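The other protein chains are all here in position, but one chain of the complex has been omitted.
Up next, chain A:
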Amino acid sequence: MPQPLPSKESSLFRQVVKFYESKQYKKGLKSADQILKKHPNHGDTQAMKALILNSQGHGEEAFALGKLALKNDMKSHVCWHVYGLLWRSVKNYEEAVKAYKFALRIEPESQNILRDLALLQCQIRDFEGYIESRQKILNARPQLRQNWTGLAIAYHLAGNYKQAEHILVTYEETLKQAPSKTDLEHSEAVLYKNTIIAESGDTERALNHLQEIMKANLDKTAVLELKAKYLLQLDRKEEAAKTYRALLARNSEYRVYYNGLEKALDLDRSNDESIPKLQALYEEFASKNERNDAARRIPLDFLKGDAFKTAADQYLRRKLNKGVPSTFPNIKALYADAEKKAIIEDLVLGYASEKSLNGSAEGKAHEETSSQFEDSVLYFLAQHYTYVRSRNLEKAMEYIERLIEKNPKSVDYNQIKARIWKHYGDTQKAADTINHARELDLKDRYINTKCAKYQLRNNENEKALDTMSKFTRNETVGGPLGDLHDMQCMWYLLEDGEAYMRQNNIGLALKRFTAVADIFEVWQEDQFDFHSFSLRKGQIRAYIDMIRWQDHLRDHPFFTRAALSAIKLYMRLYDNPDLAKGSSVDLANLEPAERKKALKKIQKEQEKVKKAEADRKAAAAAKATAKGDDGEVKKEDTDPKGEKLLETKEPLEVAMRFLTPLLELSPRHIEGQDLGFQVHLRRGKPLLALKCLQAAKQLDPTHPSVHENAILLRHHLNNLKEPLPTPVAESLKESFTEPPSSASSTSALQTLNDDFIKTHASSGSVAHLQTAYDTRYRLDAATKSQNEDDLLKTLDLDAISLKEAADGLELLKGWKSDAKVLDKYREKAAAKWEVATVFAKE
């Protein structure tokens, strides 16, 4: 029971609650203190005060007071509820759930506590608990439709389709009269029920139910899509075809509909007999709608030979005549097929030489289109020769220069020119060129964005931020960078971090990658409000989609990219703790005496910086919280350079924040498995390492990392300082057989690796050779110079790409090779890639 208060204080307490709810924190605190003056140990008041303090950002104080409140009044549901809210605010959901449950035990009828508990259970996907809470909420107020829907959702998410449907039906049966035609909540609820029936696997019943409700339903597109899908699944092809045609009449630019129609018509792209029918089908759709792209583009996917050539000719002329700038991006996927690539190249080169024919298939058009056609053709060719599958940068440059000569002010042409420089590896010229393009249209954010990106690729972090600042809200706390964080501008954070990584600024690199991970956390948290919001809005299908997306949120490449880089950096920190001292020089490379000197120097510099920083902070602290010019209050970033991130004592454990979601949600990402192996091996977890190795092997047994990691794992097991616990050893013995345990000496592993080198020396695969040399180095560091020599020779291989050559350079750095060796490698590479910035002298 809460401690009783005299009536005056009791009404004051009610005010405290009111002030809190209306966010009038100062007034709330004042009233709370008034009560506490007379009743210093009043638990509920302390709890409320704690809640207000927490909302003001005084988390630690709030927790201390919240605990004290509980101590004073263990039997108060208010104290427990507040305690739960405090945990919830620091995202410790498990503790919050516990506290709510205590509160409910004391006050089982409290709908507020029950609702808070339920929402949290949904957030952490405790569906059993969620069902229980939803049931209680429904029992308390069965007259509300959303309470029924809420319980149905709980059952649905838990996979209990039958019960979910049953709950929805029970509610429907209570309806005395049919809801009005415009009742969107009802319309959505019955459609939701329909998707549950379908998900339960009973398509027949789903279709029948759909037939009953579809005419009155307000989401026309959705019901037609469902109908078509069900019909196709039930093999009722004629009707399915009809429905897909109806869908295509509504939206003729959606491949899912075309694919459905093809299936309904028993057409199969891999079957030659189907091809003429398919062609006729798409011609039919193309002729219906002059502006339709899909029906014209899709046949290029399945046509071959002469038929392809004719269709491609028509398609290209049409687009190029119109001057559609995305013509090339729109067809480049076809280049995976070498024959199609050659045909397209031939065709467009043909256009270039027939320009007097002015691009019209019939050969008649007036001069203006003729000039547009000619420009489009050149523009296409410039992109064609830039693209990786058809690259010839000299030719690309020639075409783009011709265009720029004709129209020097074209943003698009200059952008392509910048891209050509990028592929030459000249990041400086690329950045300069795109900056020129940007200056041609200062109001266009797109080109501004590309410019910042190219500047980051050229390691110009500050310049890039300045470019970005032309379009950011610079009055935000933290200026342009603060705005980019607020607006969750992931691409920028990633590129900025990667640029810092290239410059060995590990602190700032980690800072950016951490910011990306933080944004994913915010996104995850974003769903919370919708557990209740969506019930009120009644758009349940959309909500379910959102929940399912959230369950694999971090398989997004934005997260993966941040994770791969962050994990690599944390491993570097683990292998070489000196890096945390903030040196951009690799200290481990130096002689001990020099190393000591260098360290001292760094220390001195850092002290200076720290002092300046401290002064600045003291000044800032006077303001307590940072306030932007727009009046927004935000917590100040106490580690703007990522130095605290660098200081971590457990880099590998911190890396797990990135690695765990990577392995869990993107298991088919082979580089993730490779890094997972490396981290786990360093953590002394050979079984987990093996799991990654096996996963990688299953994805691609020929992947270079599979070879290297298998050898390194065996090597690790051969050289254990302490024996492994018996079950681990047993398990490894059973499942790790390649290389066999008989390869128990380093020389045996070296022999295996030498065989691997031989195989790939003849295949000429650069990546495999690089990996093999790295393996040789890791087995025995004394082989360093041999590895360096061999790596240098890979530059002679015909197949080597610019990226591979650059990877080789990184490998040398990893081996801590001498400056001389690096220079020699760079020099040789520079002879091959004359303008590539990465091989320029440092």
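By our rule, a residue touches a chain if its C-beta (ideal position, glycine included) is under 8 Å from a C-beta of that chain, and two chains touch if they have at least 3 such contacts; residues count from 1.
FYI, contacts and distances are computed from a predicted model.
The listed options are "9824_t:CDS:1", "NADH-ubiquinone oxidoreductase chain 6", "Nucleoporin Nup43" or "Acyl-CoA N-acyltransferase", and the UniProt record of the chain not shown names that protein "Acyl-CoA N-acyltransferase".
Screening A:Pro142, A:Gly201 or A:Pro557 against the full complex identifies A:Pro557 as the residue touching the chain left out. Touch with the chain omitted from the figure is made, among A:Asn41, A:Asn139, A:Thr170 or A:Asn251, by A:Asn251.
Set against the missing chain, the residues A:Met74, A:Met487 or A:Leu720 yield one that touches it, A:Met487.
Contact with the omitted chain, checked across A:Pro325, A:Pro577, A:Gly684 or A:Gly814, is made by A:Pro325. Looking at chain A, the residues touching the absent chain are 13-14, 17-18, 20-21, 44, 48, 51, 77-78, 81-82, 85, 103, 107, 110-113, 116, 182, 184, 211, 214-215, 218-222, 224, 227, 242-243, 245-246, 248-256, 288-291, 293-294, 297, 322-326, 329-333, 336, 411-412, 443-447, 449, 471, 473, 486-491, 522-523, 526-527, 529-530, 532-534, 537, 539, 541-543, 545-546, 549-550, 555-558, 560, 632, 666, 668-669.
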